[in-house]
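First the structure, then my questions, so here it is.
Only a single protein chain was left out; the remaining protein chains are all shown in position.
This part shows subunit A:
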Amino acid sequence: MKRVAAVVSLLSLAAVTATACSSTSTGGSSAGGGVFTTIDGFKPGLDVNGPINPWNPKGNMFQGYNSMKLGWKKNHLTDPNQFYPGIAASWDIAPDNSSITLHLQPNNKWSDGTPVTAEDVKLSIALAYTQGSTAFSVDPGAAGAASDVEIIDDHTVKISQDMSNPSVTFVRGVMDSFVVPAHIWKDAVPANFWDTLKAARGEGAEAEKARAEITAQSDKVLAFAPAKDVSAGPYTLERMNPGEALLVKNKNFYNAANVGPDQVKLLNYTGNEQIWNYLISGKLDNAPFTAVPADVMKRIGQTPGNAVVKGFSPVSVAMAFNQSKKPYDNVHVRRGLAYLINRDEITKIASPEGGTPALTTTGIHQKPAEAWLGSELSQLEPYKLDAAKAEKEFKEAGLKKTGGKWTLPDGKPWKFTINVPAPFSDWVSAAKAVTSQLNEAGVTAEVLTTADYPLYLSELSAGKYDVGFWLVALGPAPYNIYQRLYGASNGWSILGGKIKHSAPGKDGNWMGSPETIDVKGVGKVNPGELTGKLNTAPESEQKAIISQLAKAANQDLPVIQLWDYVNTQFINTNRFTGFPENESDLLRETSGVWIQLGMIKKK
C-alpha cells in the first residue's frame, strides 16, 4: 500500500508541474475530459427534491463543485487563517484582525453569463445572517462578528469586525461563507434587510425586534429553491436521480481552462458499506474520509488503481466525564482510569486505519500539539498502561478493592457506564474494548448505546450520562480546540465579550470541572478564562496560554483522549492524475476544490 501511495505522490507532483506548464501554453485543454466519480462527504443520501440551495442540509449544492465559498480553508496546524482562493482571488487582513478586504476573481462569471460581483457577496452575507454563522451573527453575545460590509468597487468588498467583542476566528468565519448569485436570490431577503440589521445591532426592545425579524427569515431562506442551478463553481448541476447527481463543466468558471474532468458524478450512499463496495469495484476516483475495517481496507487495496492518501484531520476522540456524578468528581479516579486504558489496543480494535493512539491527554491532536507545545509535550504525563499507578490513584481517591472488585469509598458497588451513539460502530467497539480492559482490572464496566447521535448529544448535555464519548481538538483555531474542554459544555460561555461561568448542571454545563485548577508548575488557573483569551490573544501569546491549558488538561483530565483521527482518503489513478499527496492540506477540502484549482487531469 505504501508503495502505491508513493507512486501517487510522484504522479501528483508531476501533474502539478504539468498544470503549471499547460497554463502558459494551451490552457490545459489537452488534459481535459472524462467523468470524475466521487461521493460528497457532506451529503449522505442524495435528495432529488432538495432545493439548489447551499444552506439547506438536503440541498443539491455540492461544495467545491457547484457551490462556492469565498475561500477554501487549509486547516493549517496552527494558523486558522490560511485559505485557497475561491470566489475571492486574494484578500488583505488588517494587522489587528479588525477587517478583511476581499478581491474577487476578476474574470469570474456565473454559469448564465452574468459577472460575479461584490453585490453577490453582499447579498450572500445578508443570507448568511439569517442562518447565523460565526462572522455573520445577530446574537449580541457572539465574538468575532462582522460590524460592517462595504462595497469598495465591483470586485472589492471590505468586511469589518465588531472590535468590542473580537475573535481571531473572524477572518475564518468570513472566508467560510457561501456565495450565491444576487440576481437569482434577491427576493430571498427583504429589500430593507441592511436597515433591519443596523437596528438589530443596537440595544433595547427595538433591536430585539429587529433581531427576531432577521432570524425569522431563516426558514424562508432554507426553503428558497431556484428553478435551475446558476453556479460560479467549476460545474453546474445537470440532472439527478436517486442514485447519482451529474454535474457538467461550467464554461464561465474563472479557471475553466484548467478544470480537467468534463463531468462529475456524485454517487448516492447512506452508509459506509456502500462506499466500501464502490471502492472495491473501482468506481470512485476519490472517496473522502470513510471508516474502514482492516480487512475491507485490504480488499479495496487489491482493486487496480486504488490508493490511499493520508493527511492530518483536526479531530480526536475522547472519553468525557460528568464530574457532577460520583466518583468522577475525584481527579484520582479519572487518573486511575487513564492508567488502566490501553489506548494502543483500543485504536487497533476500533480505528485501525483511521486513527493513531493519542500520545496523552492535552486536548489537542498530536500533530498541532507538537507544533504548539514543542518539547513541553514530552514532559506531560503520558498515562501509559500501569496497573500499579492506577491502584495508587484509586486508593488515594478512597476507593476500596474487595474480592478483586473496586467499590466506592462507602463500600457500595461502583459501575462504570460509558455511553455511545449506536450508529458510530468505531465508538461502540472502542467503548466495548474499554469496558473489557476495565473489567479485567476489577472495575465493573458496561456500555450503553443511544439510538442516534442528536439524541445522544441532547442526553449528554442534559447531564444524563456518567461518561460519554466526545470529539475534541476540533482545530485549527486554538480557541475552537479548547472550547471543547473548557467551553459551554463545561460551564464557560462568552457573553458580551466577558467570560461567564455557570454551575454544573446549569446552562448546558454537563462536564462540571472545577472553576479553577491548581496546575503543577503553573499555579492556579481558570481554564475557561484562559480559553476565552485565546479568542483575542495575538499569536505570540497564544503559545503560552495553550501550554498552560495543555498542562491543566493533562493533570485534571476532564476527558481521556483515546485516539487522534487520521484523514484516510481513497483515490483511483486509473482515469485521472494530479491527486494531492500525503499530508497535503488539500485533503481537508473536497475533490471539487482540487479540480477547480486545476490539479486533476485526465490520464
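We take it that a contact is a pair of C-beta atoms (placed from the backbone, for glycine too) under 8 Å apart; a residue touches a chain by one contact, two chains touch by 3 or more; residues count from 1.
Note that contacts and distances are computed from a predicted model.
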Original post:
Can you pick, from "Cytochrome bo(3) ubiquinol oxidase subunit 3", "Ligase-associated DNA damage response DEXH box helicase", "Aspartate carbamoyltransferase" or "ABC transporter permease", the UniProt protein name of the chain not displayed?
Top reply: "ABC transporter permease"
Original post:
In the full complex, which of A:N241, A:N277, A:Q379 or A:T402 touches the chain missing from this view?
Top reply: A:N277
**OP:** Check each of A:S98, A:T356 or A:T449 against the chain that is not shown and name the one that touches it.
**Re:** A:T449
**OP:** Looking beyond the chains shown, say which of A:K432, A:K533, A:K551 or A:K601 touches the absent one.
**Re:** A:K432
Original post:
Which is it among A:D92, A:D219 or A:E440 that touches the chain not included here?
Top reply: A:E440
Original post:
What residue numbers in subunit A mark contact with the hidden partner chain?
Top reply: 271-273, 276-277, 280, 292-296, 298-299, 345, 348-350, 420, 422-423, 425-426, 428-429, 431-433, 436, 439-440, 447-449, 451, 455
